[in-house]
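Every protein chain but one is kept in place in this view of the complex.
We call the chains A, B and C, going by the order they appear; numbering starts again at 1 in every chain.
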Amino acid sequence: MGEQVMGSVIEGVLFLFMIVLAIYIARLRSLFAAAMLFGIFSLLAAGMQTMMDAVDVAFTEAAVGAGISTVLFLGALGLTTSEETRPVHYRFTGLFVVTATGLLLAWGTLDMPAYGDPNAPIHQHVAPHYLDDSTAEIGIPNVVTSVLASYRGYDTFGETTVVLTAAVGAFLLLGGGALSARSGRDEDHEEADSSGDSAAGGEGSA
Amino acid sequence: MSELTAQEETTPIKMRVRETVILRVVGKALVPFILLFALYVQFHGDYGPGGGFQAGVIFAAGLILHALIFGLDELRTAIPLVVVEIGIALGALLYGGVGVASMLLGSEFLDYGVLDGHDPAHGQHLGILLVELGVGITVTFVMVAIFYAFAGRSRQ
Amino acid sequence: MDLLNHLSTHWNYLGCITLMMIGLYIAISRGNLVKKIMGVNIFQASVILLYVSMGKVKGGTAPILIDGRSDVIFSNPVPHVLMLTAIVVGVASTALGLALVVRIKEAYGTVEEDEIVALDRAEERRALATEGVESTDVQGGGGKA
Partner (left out) sequence: MTDAVTVHHAATEALSFRDHLPALQVLLPLMGAPLCFLLRKAALVSFFTVAISFACLAISLTLLGQTMGGEILIYEFGSWPRPFGIEYRVDITNSFVLVVISLVAAVVFAAGPGQARRSIPVGREYLFYSAALLCLTGLLGVTITGDVFNVFVFMEISSLSSYILIALGRERRALMAAFTYLIMGTIGATFLLIGIGLMYQMTGTLNMVDMAVRLQAVSDTRTILVAVAFVIVGISTKLAVFPLHQWLPNAYSEAPPIVSAFLAATATKVAYYLLLRFTLGLFGAALIFDQIGIDILLMPLSVLAMFVGSIAAIYQTDFKRILAYSSIAQIGYMTLGLSLATEAGVAAGLIHLFNHALMKGGLFMVAACVMWRMGSTHIDVMRGLGQRMPITMAAFVAAGLALVGVPGTAGFVSKWALVTAALENEAFFIAFLIMASSVLAVVYIWRLVEIVYFSEPETDFEVKEAPLRMLIPTWTLAGMTIWFGLFSGFSVEVAEAAAKQLFVGLAGAGA
């Protein structure tokens, strides 16, 4: 019992930190500082996820949020700018939309099962099968891995494809970073072959 | 290595770290362990937290750390762009290939149970190992690709 | 009283919703494109927390089975699986968004939305202004390149 109260207190404090950080990120004009704070935000989220028993998610969140995302932000900031030039001002339409959405969601929580309720419908259907039968059907201890790679393995294939898409995007938009790569809009770009008489294709842009 | 210094100045994250001896020494010592840890995460995912994606991210982080300390070009000689592209494709194809294999063995896509004719649970285990490896390979090379794309951009 | 009662059992969800809305606000209201992406990231990270909250079972532990123990309560693994995918999808769109920002900076020289809109408007006006000239001055080149 005492352990649970302790857990709730830690989660509450983490939440408060995260909310303060998010508001701070919204108001900061130094983008470098915001990127670093975002890394901390992700770490706190990872901590929170560990509190909620989602160790795999926490691991990934830490690696992605505090690792890759921060590196990406810093890399992009190095290539663009590190200061937001516009002063922070409030846009009331945005504020209105966000408040309305938030209130709607909060209203939706009224019929939700309580946090941690073991009798919630989510714990009664499908999930017990994974917990009870995956040992016999698959035989590895980490149920998250069983579900991820086998029961819902097709989603994971889709996920891998999403990552591949990101690489296609980075190559097409930024080039591969090869020393010989020229920027995408080069004018001396040779007109390619296949369509027969494509020579006139580029005329218009001259 | 010295002829690269001029280019290195323009790396996006303007790090003048190449001159610091401590960083180079520590980096050199650290990178193999990061890569080793990635392999542990990759293959221990069945028993504890972790798996292909996390392993891929950590592996790529090790490579990127190496590039930040010792220069982009060293990594690019070790892993040329073509290799990165082929690696991305092979990882995804390994995942899909396991699925196709189970199709050819007469079952549905990604039914690893048929990979071992006698013991479906063992087949499942093997299948999970292979697809996680596929994820790991693709994620590693994609992260390196994105790093190349961003880091290479500053030189143009 | 009811409200207090609700707060005591659902505070976690309400916390996630608060975070989500801050993220959403940054994404739709800030003019800086990098900031927008950060906002979307915070929004997604909070949705991930919301899902993970749903999977938590009071007194439960991480869903990694322990040999020979049947008395352990496990939290629900399914939201964890879904959110692993969602995190990956999120970082892929972040990478793509930032790649676009880099290109936008190169093309426009700025990453502030209102400046970009102003530049586009100016370009449009120039195009309109030259239109009159062009229609009298007939020559090759295919018009508005």
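In the analysis below, a contact is a pair of C-beta atoms (placed from the backbone, for glycine too) under 8 Å apart; a residue touches a chain by one contact, two chains touch by 3 or more.
All values reported here derive from a predicted model rather than from experimental measurement.
Novice: Need the list of shown chains touched by the one chain that isn't shown.
Specialist: A, B, C
Novice: For the full complex, which residue in A:14, A:43, A:95 or A:162 touches the chain that was left out?
Specialist: The one listed residue touching the chain not shown is A:162.
Novice: Mind pulling the chain C residues that touch the left-out chain?
Specialist: 20, 24, 27-28, 33, 36-37, 40, 43-44, 47, 50-51, 54, 78-79, 82, 85-86, 89, 92-93, 96-97, 100-101, 103-104, 107-108, 116, 120, 131, 134-135, 138-145
Novice: Spell out the interface residues on chain B facing the chain that's missing from view.
Specialist: Contacting residues on chain B, toward the hidden partner: 85-86, 88-90, 92-93, 96, 99-100, 103, 106-113.
Novice: Determine and list the chain A residues touching the chain excluded from the picture.
Specialist: Interface residues of chain A facing the absent chain: 104-105, 107-113, 120-127, 129-130, 150-155, 157-159, 161-162, 164-166, 168-169, 171-173, 175-176, 181-182, 184-186, 189-198, 200-206.
Note that only the chains that are shown with their structure count from here on.
Novice: Counting only Cα atoms for the centres, state how far chain A is from chain C in Å.
Specialist: For chain A versus chain C, the centre distance works out to 8 Å.
Novice: Centre to centre, by mean C-alpha position, how many angstrom separate chain B and chain C?
Specialist: Computed value for the inter-centroid distance: 25 Å.
Novice: Counting only residues that touch at least two other chains, what does the list for chain C look like?
Specialist: Residues 62, 64, 84, 88, 95, 98-99, 102 of chain C touch two or more partner chains.
Novice: At which residue positions does chain A touch at least two other chains?
Specialist: Within chain A, residues 55-56, 60, 64, 68, 72, 75-76, 79, 141-142, 144, 148, 156, 159, 163, 166, 170, 173-174, 183 contact more than one other chain.
Novice: Would you tell me which residues of chain C are touching chain A in their complex?
Specialist: 6, 9-15, 17-26, 28-32, 34-35, 37-39, 41-42, 45, 48-49, 52-67, 73-85, 87-96, 98-103, 105-106, 110-112, 114-115, 141-143, 145
Novice: Using the touch definition from the top, list the residues of chain B that touch chain C in their complex.
Specialist: Contact set of chain B toward chain C: 47-49, 53, 146, 149-150, 153.
Novice: Can you list the chain B residues touching chain A in their complex?
Specialist: Contact set of chain B toward chain A: 11-14, 45-51, 53-54, 57-58, 60-61, 64, 72, 76, 81, 84-85, 88-89, 91-92, 95-96, 99, 109-110, 112, 120-122, 124-125, 127-128, 131-132, 134-135, 138-139, 141-143, 145-156.
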